[in-house]
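Notes follow the structure.
Note that one protein chain is taken out, while the other chains of the complex remain in position.
After this line comes chain A, so read on.
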Amino acid sequence: MRGLERYLRMEKFPHIWCPGCGNGIVLGSLLRAIKKLDLNQDRAVIVGGIGCSSRAVGYLDFNTLHTTHGRALAYATGIKMARPELNVIVITGDGDATAIGGNHFIHAARRNIDLTVLLFNNNIYGMTGGQFSPMTPVHKKATTAPYGVIEPNFDIAELARVAGASYVGRSTTYHSGLLSELIVEGIKNRGFSLIEAITACPTAYGRRNSMKGGLEMLLWQKENAVLVQKAEKMDSNELAGKIIIGRLHSQASPEYTAVYQQLVDGISQKTGGGMIAPLKGT
């Protein structure tokens, strides 16, 4: 926490998260990344959706926006378009980003607009009490899947890559240092960046799936995460059930607000301006 207080609205604590929840660790990784980059708090906007993770924006001393469920990326798109010079970071959860917000997610990635998305993946809908999300693994139990989930789950990192994101990373709360490094890279990337943070929800997910408490879930992450460099040398049998972490994808590609500016500049050259003087208000 040392040196990070300046980024927090300290008077808003204690936070709402349950004992054993990993969200605080993800938030810590974000703040360390922001500190490392020395981001100007007045020039950064942090946008959240709805759900446990998205409530983080209330604790952060930035321009913060807590939006409607699933729509964080669409709100963030408007902010970034209006003021491309701002750093816009989006905090969202697996339910928020991949179910109700799934369409906004693939289109924001497709545009490669310069947003950094920190997706807290706790494999469950926490705030509504433990219903399954599109990222709850098959056969796992949830209040709305008492016999186990029968739907295959999303690989959000892969989805982001094929949709057009220029940076994709994944880590866990056990590997919080790596998580912070990935966030730094994501913020630096000029384009759409997704960082998936695997985080534990002992209350709504672990409890129903024989994972005991928060500590056991952290240790599970330690045992089941494989660094991408190591994974490249492993076969599919060895990788079954493992989580690949690290920088999964990084490829520079045209960024939306920059392309838009080029379009504007191109029109001005062709037409010799066409700029209408701003009107005086009353």
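We adopt the following convention: a contact is a pair of C-beta atoms (placed from the backbone, for glycine too) under 8 Å apart; a residue touches a chain by one contact, two chains touch by 3 or more; residues count from 1.
We take it that contacts and distances are computed from a predicted model.
Visitor: Would you kindly match the missing chain to its UniProt protein name, picking from "Acetyl-CoA C-acetyltransferase", "Transketolase 1", "YeeE/YedE family protein" or "2-oxoacid:ferredoxin oxidoreductase, alpha subunit"?
Guide: The chain we cannot see is recorded in UniProt as "2-oxoacid:ferredoxin oxidoreductase, alpha subunit".
Visitor: Of the residues A:N63, A:Q131, A:N224 or A:S250, I need the one that contacts the missing chain.
Guide: A:N63
Visitor: From the list A:Y75, A:F192, A:Y205 or A:W220, which touches the chain that is not on show?
Guide: Answer from the full complex: A:Y75 touches the omitted chain.
Visitor: Can you name the residues of chain A that touch the chain not displayed here?
Guide: Residues of chain A in contact with the hidden chain: 12, 41-43, 45, 47, 57-58, 61-68, 70-71, 74-83, 85-86, 103-104, 107, 260, 263-264, 267-268, 271, 274-282.
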